[in-house]
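Got a structure for you, questions after.
Every protein chain but one is kept in place in this view of the complex.
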Amino acid sequence: MKKLFLSIIFVLFIFCPAWAGDDLPTPASNKTAIDLVQSHADYVWTLIAAALVFFMQAGFAMVEAGLTRAKNAINIMMKNLMDFSIGSLAYWAVGFGLMFGATSTGWFGTNGFFLSDFSPGGDPWVLAFWMFQVVFAATAATIVSGAMAERTKFSGYLIYSLFVSGLIYPVFGSWAWGGLFNGKGWLEGLGFIDFAGSTVVHSVGGWAALAGAVVLGPRMGKYTKQGKIKPILGHNMPLAALGVFILWLGWFGFNPGSTTAANKDIAMIFVNTNLAAAAGAVLAMFTSWIKFGKPEVGMSLNGALAGLVAITSPCASVSPLSAVLIGAAAGVIVVFSVYFFDRIRIDDPVGAISVHGVCGAWGTLAAGIFNMGGTSLKIIAVQFLGIAACFLWVFPTALIMFKLIEKTIGLRVSPEEELEGLDLIEHGGNAYPDFEISAHGGMSPAAAPVESEASILSVFAPKKAEAT
Amino acid sequence: MKKLFLSIIFVLFIFCPAWAGDDLPTPASNKTAIDLVQSHADYVWTLIAAALVFFMQAGFAMVEAGLTRAKNAINIMMKNLMDFSIGSLAYWAVGFGLMFGATSTGWFGTNGFFLSDFSPGGDPWVLAFWMFQVVFAATAATIVSGAMAERTKFSGYLIYSLFVSGLIYPVFGSWAWGGLFNGKGWLEGLGFIDFAGSTVVHSVGGWAALAGAVVLGPRMGKYTKQGKIKPILGHNMPLAALGVFILWLGWFGFNPGSTTAANKDIAMIFVNTNLAAAAGAVLAMFTSWIKFGKPEVGMSLNGALAGLVAITSPCASVSPLSAVLIGAAAGVIVVFSVYFFDRIRIDDPVGAISVHGVCGAWGTLAAGIFNMGGTSLKIIAVQFLGIAACFLWVFPTALIMFKLIEKTIGLRVSPEEELEGLDLIEHGGNAYPDFEISAHGGMSPAAAPVESEASILSVFAPKKAEAT
Partner (left out) sequence: MKKLFLSIIFVLFIFCPAWAGDDLPTPASNKTAIDLVQSHADYVWTLIAAALVFFMQAGFAMVEAGLTRAKNAINIMMKNLMDFSIGSLAYWAVGFGLMFGATSTGWFGTNGFFLSDFSPGGDPWVLAFWMFQVVFAATAATIVSGAMAERTKFSGYLIYSLFVSGLIYPVFGSWAWGGLFNGKGWLEGLGFIDFAGSTVVHSVGGWAALAGAVVLGPRMGKYTKQGKIKPILGHNMPLAALGVFILWLGWFGFNPGSTTAANKDIAMIFVNTNLAAAAGAVLAMFTSWIKFGKPEVGMSLNGALAGLVAITSPCASVSPLSAVLIGAAAGVIVVFSVYFFDRIRIDDPVGAISVHGVCGAWGTLAAGIFNMGGTSLKIIAVQFLGIAACFLWVFPTALIMFKLIEKTIGLRVSPEEELEGLDLIEHGGNAYPDFEISAHGGMSPAAAPVESEASILSVFAPKKAEAT
């Protein structure tokens, strides 16, 4: 008995540090302590990634302003500031609950509004996760801004912004990503691959942009009665390029941050993201060089974005070589897509429909084709289904929403205001009062007086086309 | 005895991996190893946050340049570059020691100058902590730049910058934050809540800005003899908006980084920071819309900043719903405050006094009112005391300093230089030589020849008002 006692004492003595209170955890508490440090790293990584994605708002604002005219620059700043600000509040109030709240149907969530599940003593992870998701919701909204630039009424834009961040985006998001936090969306239940949102974020934005551009009709002077397309030049290329660099940076939060965990997977996602962007820029430049005779700056910048959008879905499940191929294809696709939409007279001043809608669809498909774990007809079919579901939910809903806005508070500014610029009449300002502005504000003198023809999609927008 | 020996051997055998040398730590050394990894995460987080706060210098520079005239843009770049550069050196030499050095009185520290406590074998945390603090010190200095824009002599500005980063800011900082590192400030001893510096950083900057604007007097042409206020338009709105986006990004370092630790608290701080900024922008926009008839871009941008400044103090101790309310209130306050200071003829070209001084005070008060842990008259009284102490230390000290600079090397440029622009005469340059500049450089033709009246605060600045 004495020996047993001694042996216990001895063992206790050897291991006493393990019981010495808070300072020295036992092996069991080591596990807890290690998990805690890992979770701290997860918080840091996810929130820094969220900050980078937030900064994409600046990138979108600079790209959009750079590729449009000086007379509308204030309006574009206001739209980008407000779609994030209103979007943040809408996503806090409603969107997050719809997207990640508990769901029995798999079609949308039904609790968590106003972050109401969060209490001071609750798990703060919901807040970190919300922060990462709100910047995505705002990205979807801001994409539309570009396609509708230079002719949209500001009040109409605010209403639209509220609905995209609060309703259209979260509902589709719940189908594909709802299970990340809670519940389970029907689309993810089928095995749909969209790691960081080529479809969930970018195509949602792109198809809403298409609806907006169709309802609005083209800018005055863009298409002549004689069937000619008149280019309307962007007013500040360094600003547009800065915007693309900011977006590229932001995508290093967007894609690898979608792990919402500090782990080794982020390395391959970084590399794939970067290679796809590089390949997209290079291929878009050469495509524009061959097709138009010059290495064109707008196309090259959009090529980088096209590569980034395309790799967003497959970034975690394809090899770096595949990332190069996916980005390169996106760089070619975006040039032809921009050209195509211009031919069919859908006026998208910055190419948002092509970059986000079309290349988002391409990337989602590519996630099935280039999947490192192997592919199959079933995988590809599910990817197609997700792409189609996105279009079928977003485009008609957005079309109805824009039509409703048009019929009520109005969606398009008057022709006088469009000629004068939105800055003066909508905002009472002038973005560049110290500089002499060219007589036609970026419009070639010949183009200015010519009225635009009806869009070939005039079934959607006959009155606008007449008005312009 | 043999049994005891055997039992020991057995136990040793089972746990031998724990003693197998460096590769396999004992439970006690696990604790040390886990703490080490956590501390690495703390270093990474604190230093990345410092980098984000550093980037706010670019944000301030862009906001200030965007909201002022093209002819002073080089001067504004130089001021922002130099207040950070000189501020870094001043804070290294003197400021950090005053703020965080050992103190027996609670009024300022007395060692640690030139980072002299640091030795190659010492604790590197002091360096990480210094890095996070130096970017705060420089922020306080740079805030003043905006309110004094377009008329301050560059040499006078450099002297001022040295004193704010080296003396005015660190002394107040030691009262409120000295105990974070070493010593204990008298104000924190009373329970003053200012988590990330609504008062310590922003109000310090804001009240120094007020002193500067008062001593300088208004810009020529801003206020007419007939009692009219002539707006002087900023020259580049996309630049100003870019600056606000950069500042918003930087605030994700400013507020959550103030934990100086990688932990779960940062999630709520991120969310609160974002919601307050969003609410500030939206409310300022609607307030300007109602008050002036248009959704004004300068007010909306300042609204986002007002929300950010206001949430800086309470970000770690209020709920997300409170953050929305605090930011929303700041968005309304800032519009009326800008209007008020214009009425009383204190010419603050960018609204720095309202954004940083007034909304900093509001946020500090809100930290008492909305405190999640409950509030009381005592808490609110301490918050008031801190707000008052800040004003009573900063405003008179800065006023004396600016008066001394005015009497010695001079604080304001000559009327000729002010008309010509500071870029040419102070720096021998031209910010935009390739562009045609409008005749009046952002000043309406009618305003240019009119001399401004005396400020209603002319007791402080009688000569300047006469000179202009």
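For reference, chains read A and B in written order, and residue numbers begin at 1 within each chain.
Everything that follows uses one rule, which is that a contact is a pair of C-beta atoms (placed from the backbone, for glycine too) under 8 Å apart; a residue touches a chain by one contact, two chains touch by 3 or more.
Source: prediction; values computed, not measured.
Q: For a quick check of understanding: of A:W186, A:F270 or A:W393, which residue touches the chain that isn't displayed?
A: Checking each option in A:W186, A:F270 or A:W393, the one touching the absent chain turns out to be A:F270.
Q: Looking beyond the chains shown, say which of B:S39, B:N111 or B:T375 touches the absent one.
A: The single option touching the absent chain is B:S39.
Q: Which of these touches the unseen chain: B:G106, B:G179 or B:G429?
A: For the chain that is not drawn, the touching residue is B:G429.
Q: Footprint of the hidden chain on chain A, which residues?
A: Touch with the absent chain occurs at residues 1, 3-4, 7-8, 11, 15, 26-28, 30-31, 34, 37-38, 41, 44-45, 48, 52, 69-71, 233-238, 240-242, 244-246, 248-249, 252-253, 256, 262-268, 270-271, 274-275, 277-279, 281-282, 285, 292-298, 300-301, 304, 319-321, 324, 372, 432, 435-438, 441-442.
Q: Since one chain has been left out of the picture, which residues of chain B touch it in the full complex?
A: 3, 6-7, 10-11, 14-15, 17-18, 23-27, 30, 33-34, 37, 39-41, 43-44, 47-48, 50-51, 54-55, 57-58, 61-62, 65, 73-74, 76-78, 80-82, 84-89, 92, 114-115, 118, 120, 124-125, 127-128, 130-131, 134, 154, 236, 239, 242, 423, 426-436
The rule we apply is simple: only the chains that are shown with their structure count from here on.
Q: What is the distance, in whole Å, between the centres of chain A and chain B, each centre taken as the mean of its C-alpha atoms?
A: One centre to the other, that is 31 Å.
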